[in-house]
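Removed from the display is one protein chain of the complex; every other protein chain stays in position.
Now for subunit A:
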Amino acid sequence: MTESFAPGVRVRDLTVVYRTPAGELPALAGVGLTLAPGTITGIVGESGSGKSTLALSLLNAVQPPGRIKAGSVDIDGLGDVVQLGGDELRRARGRQVGYVFQAAQNSLNPLKTVGKQLLDLGRSHDVADLPALVGEARALLGRMGLDGGRVLDSYQHELSGGMRQRVGIMLALVLNAHLVVLDEPTTALDMITQATILRIVKEVHRERGLTTLIVTHDIGVAAEVTDCLAVMYGGRVVEHGPTTAVLGSPRHPYTRGLIRAIPRLSGDIDEARALPGRPPTLGTIPAEGCVFRERCPLRMAVCDTVDPAPAAYGERTVACHAVGQPVAPAVRKEYV
């Protein structure tokens, strides 16, 4: 029916601005990110770091008053999504790119059964064989441990959070999309259900040969399932590389701070140290220089004026003036 391959994604110089009374404020400032075909990439960052905006950009679905001002999102088999519009864009959504919402959000129409919404989806994408689509949906739900027939006959309010999330994954995959974006897929679920959903995401990813992007604020989730990890701060990807490398030996001072802030199960709670200061909001992002400098222990003179460009260090890219520079002994003692 459709070509089955895991697409690669190349985001280049993506700038997204939000129109506010104070002018256009950047939510993403020249973001670059590559998703290798067949990998699971995680995006972590605090609220307001731009991770959800980046995820929506993959479907060219930044919500007003936001808009994509510059850059490109190149997806294999689709081309530059930023240039798509109208019916072409609508068809790409759902069929080529699946989007899974946060479980706590009600991503289903409360007045229709899951099955009817599945048929709406099929008709919108001109699926000729609707019974086959229903069969595929039932098989997918069954694969995720649900009674497909029962779930298709259910309304949203009859399903639990974990069941809704699996329905969301089914709807994202049932048209055979091979690029899947999951926005906070486990937030607001209990620990057991979280683990189940993550296992399902991993297994389905492997079985169907997907390219997957997971947006989360939970580094534990990212460590569990992702191959690559992008750390976002103030509308920029500050560090990106293989998950084990990024978490095992973080190079950007923000990533280090994030990891040091995680309390350990064993050991003294006081060892966890919160990052000083607060993340910037849309209105407080500095116009020039490094966005992280106010909270940074490695701040240098150049950080006030020049926004550090991402630079490659082996498999990893880091956007920081101090990385690769000799660190002053006084700072080293305090920080490393």
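One rule holds in what follows: a residue touches a chain if its C-beta (ideal position, glycine included) is under 8 Å from a C-beta of that chain, and two chains touch if they have at least 3 such contacts; residues count from 1.
One rule holds for everything that comes next: contacts and distances are computed from a predicted model.
Trainee: From the list "Cytochrome c-type biogenesis protein CcmE", "Peptide ABC transporter permease", "Fumarate reductase" or "Spore germination protein PE", give the UniProt name belonging to the chain omitted from this structure.
Mentor: Cross-referencing UniProt, the chain left out corresponds to "Peptide ABC transporter permease".
Trainee: Looking at the full complex, which residue from A:42, A:94, A:185 or A:235 touches the chain that isn't shown here?
Mentor: Answering carefully, the residue with contact to the hidden chain is A:94.
Trainee: Per the definition of touch given earlier, which of A:13, A:120, A:147 or A:271 contacts the omitted chain?
Mentor: Hidden-chain contact among the options goes to A:120.
Trainee: Would you write out the residues of subunit A that touch the absent chain, in ascending order?
Mentor: Against the missing chain, subunit A presents residues 59, 61, 63, 90-95, 99, 101, 105-113, 120-121, 123-125, 155, 157-158, 168, 171-172.
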